[in-house]
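The complex appears here minus one protein chain, its other protein chains still in place.
Up next, chain A:
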């Protein structure tokens, strides 16, 4: 369909933090209809050795290669469904590669809005469990607790309610606050700034800049191109799971605007 992706040029003078090597990610989803859904059709399907129609394979990332170096802040842009979030999840090691590999220094962490924790538990429990799951000790968790609550800035009392009672903005804020409680080698931020109100956005931007100073490399997925341009020193444009362009923010964003603006 489109032109072949730009070749990868290794810069030997800089220290790599993330190497993505011909990465393909395929994930499976169940449900979504297909077939008539009766026992007889299911049996015929098994006899004919066909795959389940309810199981769909989504080939979201198709052969992405690039190298991120220390100090890079890379914006990932693209239309909806271009594979941005999947790429970030794969870099974080949360979605296994179908082919190719991702090499990272240390353990990458993903701050995402879709990263739900445990809906049936209270915000308080989620903070504690989230911190412990990230590998913080119980003492560190206790020390961080107030900071997280303060940063999430929920309505009074909501911290004791189950997360299923939270509005989507509140849930996202709490999750972001939990994930930001730890320093990270590689920081992946997926639309985290897009959630919450203007007040929270301002505070979370300051938090991200703070986290960036400690991290080796930062990735940012956002639809707000101005924000990408002012935070990043490099932009990758993904299109249908492939790299369309990789380079200077101004150039890439200009080309992207031209392509979608027609």
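The rule is short, and it goes like this: a contact is a pair of C-beta atoms (placed from the backbone, for glycine too) under 8 Å apart; a residue touches a chain by one contact, two chains touch by 3 or more; residues count from 1.
One rule holds for everything that comes next: contacts and distances are computed from a predicted model.
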{"item": "Protein name, per the UniProt record, of whichever chain is missing from view (\"HEAT repeat-containing protein\", \"Thioredoxin reductase\", \"Universal stress protein\" or \"Transport permease protein\")", "value": "\"Transport permease protein\""}
{"item": "Residue, one of A:74, A:102, A:148 or A:218, that touches the chain absent here", "value": "A:102"}
{"item": "Of A:61, A:74 or A:92, the one touching the omitted chain in the full complex", "value": "A:92"}
{"item": "Touching residues (missing chain, whole complex) on chain A", "value": "4-5, 7-10, 15-22, 27-30, 55, 63, 65, 67, 89-97, 99-105, 107-110, 112, 115-118, 120-121, 125, 128-130, 132-135, 137-138, 162, 175, 179"}
